[in-house]
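Apart from one protein chain that is not included, each protein chain of the complex appears where it belongs.
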Amino acid sequence: MRIASVGCDRQGFPALLRFLETFPEYRMDVTAVPCLGTVHESMMLHILEDGYQLLLLAGCPLDSCFNQKGSEFAFRKAQRVNALLTEAGIPKRVACAFVTADKIGEIKRVLESIVSGQKGEEP
Amino acid sequence: MIVGERKPVTEIIDNLKGYRKVLVLACGTCVTVCMSGGEKEAQELASLLRLKGFQAQAQTVERQCEKEFNLQLQTGICACEAVVSLACGIGVQVLADCFPRVPVFPGLNTTFMGAPVEQGIWEERCSGCGECLVHLFGNVCPITRCAKSLLNGPCGGSRGGKCEVKPERDCAWQLIYDRMKSQGKLESLLEVQPPKNWSFSRYGGQRKMIREDVKL
Partner (left out) sequence: MSFLESVLQRGIFAVTAEVGPPKGTERSVIEKKCLQLRDYVDAVNITDNQTAIVRLSSFASCLIARECGVEPVMQMVCRDRNRIALQSDFLGACALGIENFLCLTGDHQSMGNHPQAKNVFDIDSVQLLGILNDMKEKKIFQCGETLKGEVKAFLGAGENPFADPIEFRVYRLAKKVSAGARFVQTQAVFDVEMFARFMEEVRKMGLHEKTHILAGVIPVKSPQALRYMQNEVPGLSIPASLLERMEKAPDPREEGVQICVEIIEKLKTIEGVRGVHIMAIAWESIVPEIVQRSNLYPRPRKEVG
């Protein structure tokens, strides 16, 4: 499965890098953004158009997003995109992992649940 | 504003069978405000169509209901095989009138004339009856907001301020009663309203307005 990931400068991106160091068996193309809240639906869809099956968004935990609502907005936008993808019968998804730079277990849990066929986008 | 909802994506895709190069055309006015057919929605739909194998592009015009804005698309339209118009039913038809040889498919189901009540909720407010008498009813339109369009309501199905036909909907006549009461105008509700003249409405046939004083 080709996976792209986008992480926020604060927590998400550092967590993704640490995750890839710790679990080298996972391969992902990683991008940084100032805040997950800046990732709009169109951007999510464009990334998926580039041949990825899964887009993973990594950001601050919902109740401690540095910009208050960035993670929450990203989560809701991801839900909307997933609804569109499901409606159109497109087998791609957007998943969210809300992490801190030193608690990267959530990323593994989300990826594993998707690989094993479940929807892993619940925070 | 005119409110519409995006058609199911599967229906849009079914309509596009046999076409590859598709233009998804947004409208920058009403349907942008109700978040169904604006630039954002057009880009999302174009992405979905590309993921389904179409060669899809998104574009926006200010208003598809005015020919002048559509005619700017001349070159863009020629490059595509079909258009999915995300405008209301009016825009779809005017666009098709501008480019009669191009297959134009509606991407929305146009529903009503209404207003946002709060973010994410829009409600019907006007039926275009052609003879506005809302001032007689505390500025709550009974034609539109009463399920039975009663002018001498309420019916016996008003319960707790809700309509028995659609329990999540307010009973228009409760709203009218409350408003008139607060304005001290309850007596006017005792007057028997005569039968409505429907000849000004859609039931009298398609309407047209002509302003000789502004024609060129």
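To keep things simple, chains are lettered A and B as they appear, and every chain counts its residues starting from 1.
Simple rule for what comes next: a contact is a pair of C-beta atoms (placed from the backbone, for glycine too) under 8 Å apart; a residue touches a chain by one contact, two chains touch by 3 or more.
Note that the coordinates shown come from a computational prediction; the quantities given were computed from them, not determined experimentally.
Here is the thing to keep in mind: the chain we left out touches B in the whole complex.
Of the listed residues B:47, B:85, B:110 or B:174, the one in contact with the hidden chain in the full complex is B:174.
Across B:21, B:159 or B:185, the residue that sits in touch with the chain not pictured is B:159.
On the side of chain B, touch with the chain left out of the figure occurs at residues 147-161, 164-166, 171, 173-174, 177-178, 186, 189-190, 192-196, 198.
Methods note: only the chains that are shown with their structure count from here on.
A straight line joining the Cα centres of chain A and chain B is 36 Å long. Here chain B touches chain A in the complex through residues 8-10, 13, 40, 43-44, 47-48, 50-52, going by the rule given at the top. The part of chain A that touches chain B in the complex is made up of residues 40-42, 45-46, 48-49, 81, 84-85, 87-90, 92.
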